[in-house]
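The following block contains the structure, expressed as structure tokens.
With one protein chain held back, the other chains of the complex are shown just where they sit.
Up next is subunit A:
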């Protein structure tokens, strides 16, 4: 099957800066694909390469099997939802949404009808006559989405679309985007630096760092079986364990990772386990996050709220299942 988007050894260098460095990537049609990474990791540049705003320095990009190098953005059947929405301030909402159809020469009545339908799709019916400046952040976001979707793109690119929204709205939009993607069956490529967002929404996630892809996999793969220290650390604040520590429990001299929720904390001072000191507690509502100091190694544990805990500064004993200790591919 042809990939929706295929990168073969794609690089994009800005002078001496390697924004994207020999990236290989296959995105399947109809997939919800997330590009996750810290700022400056190359994820947005990858998105811009797909959109056509950037051209690769080396390598080849194809979209549904067709070569895309040298093809300008306006000849790609790919649409983008921009980070700050990029709505046209001089056009009303309906004309904004109809813009793509207008430049393609679709008749006025037809394109306004399609735009109205797209607005209903994002649950903003009847907002057409307003100006973008009169809308809230969440509404602008929906208009930007409608403006992209009305063109029925082969691939929809979303550049941190939820970054500017508050938490509650963001959670709503996450669910909506996901169900919208299921209904429409369009390939979504989603850029975010929020690991929770990537894990909860995407079918597959690519973790970026320094212009390279560190790992591609399902959210579960990425979360449970990170292959490098970077991925373990970036995706969900895992405890990264040094090879010497790991060797004591697994017999292998490799870097390991341990999820904070896999650590059990007891106030016993003797017996099996890792002796540690409780340094701090953060109450998070459903859970409590503990900062622990195990002989100079800083660890975090997450325990259910209501667990009885010794006071801060006291000695505790940590235990965990050997199975939950994940060994990473990265060599020591």
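We adopt the following convention: a residue touches a chain if its C-beta (ideal position, glycine included) is under 8 Å from a C-beta of that chain, and two chains touch if they have at least 3 such contacts; residues count from 1.
Just so we're on the same page, contacts and distances are computed from a predicted model.
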Undepicted complex member, UniProt protein name, chosen from "Pyruvate dehydrogenase E1 component subunit alpha", "Glutamyl-tRNA(Gln) amidotransferase subunit A", "LacI family transcriptional regulator" or "ABC transporter permease": "ABC transporter permease"
Omitted-chain contact residue, chosen from A:26, A:84, A:210 or A:233: A:84
Touching the absent chain when the full complex is considered, from A:73, A:163, A:217 or A:243: A:73
Touch list for subunit A against the chain that is not drawn: 51-53, 72-74, 78-80, 82, 84, 86-90, 99-100, 102-104, 147-148, 151
